[in-house]
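My structure is below; once you've seen it, I'll send some questions.
A single protein chain has been omitted from the complex, and every remaining protein chain is retained in its original position.
What follows is chain A.
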Amino acid sequence: MSLPYPHRHLLAIEGLEPPYIAGLLDLAESYALLNRSGKTQRDLLRGRTLINLFFEDSTRTRTSFELAGKRLGADVINMSVATSSVSKGETLLDTAATLNAMNCDLLVVRHGQSGAPALLAQKVSAAVINAGDGTHEHPTQALLDALTIRRRKGRLEGLTVAICGDILHSRVARSNIHLLTAMNARVRVVGPPTLIPAEAARLGVEVFHDMRSGLRDADVVMMLRLQRERMAAGLVPSSREFFRFWGLDAEKLAAAKPDAIVMHPGPMNRGVEIDSAIADDPARSVIGEQVEMGVAVRMAVLDVLSRQLLRNA
């Protein structure tokens, strides 16, 4: 890679300069090709320890990091909250001290609280990768989404991307907004006013409450997961009302460009935010490719951060 990644950790997309984003995507692209060819590169992380520290359940992201680490030759250990001492009252920083004692090199953290990986990063010697923190960021998801878009559309610049649904609680939306605006895409957020965060426009996006106008001439339609708790908290009255007005079906999608692609970070709530007919339409849905790119992007991130470890050693 022409530009060495400048940071010790990957905690957020916000603040990451466009050339480094492009560099990571280029590297991930080469890993995507390598993965398709069936070859592996097991020497890069040989002797390195990668710990997946997941305080929230996640099958997709954890498995993706596990696969990425193993393809690069790392020793991968999964720690989930249910089986760790965290559930016995150990604090986040006690956990950090334990991980330090184990000489972990790369630490992948998912946590329900915004800022938790940043707090850990202050206390551990490992390079920390944020695998989703609260409603803050999910940087590798934004990178894999960008790679998927770039492969399908050939570019990011100038594209119109509509991010739809529960923007307020979405770390995926925040990371995507930061990445796509940094790369000069036009970003719209679409959802009911109760699920749009305060001052969203200040993040450089256009805000829509109506799907048809929000999706008009969009190149990319990115759906988000709506969690059932949002209905319980009264933010939207019911899932059927949500689906009627903000769920993606063929009729609403018709407002987008004819070749618009449909994305979803998973897991999907079929019939809540997306109609199965759309989710399963191979002509529109790139959801499977997102998962494939996830492994490639995480390999690229592990690659650049491990090179930083060498530089700091």
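FYI, contacts are C-beta pairs under 8 Å (C-beta built on N, C-alpha and C of every residue); 3 or more make two chains touch, one makes a residue touch a chain; residues count from 1.
Note that contacts and distances are computed from a predicted model.
Missing chain, UniProt protein name: "Dihydroorotase", from among "Imidazole glycerol phosphate synthase subunit HisF", "Succinyl-CoA--3-ketoacid-CoA transferase", "Dihydroorotase" or "Putative outer membrane starch-binding protein". When the full complex is taken into account, the listed residue touching the unshown chain is A:92, out of A:22, A:44, A:67 or A:92. In the complete complex, the hidden chain is touched by one of A:43, A:199 or A:229, namely A:199.
Although one chain is not displayed, its contacts with chain A can still be listed: residues 14, 91-93, 111, 113-116, 118-119, 133-137, 171, 174, 197-200, 202-203.
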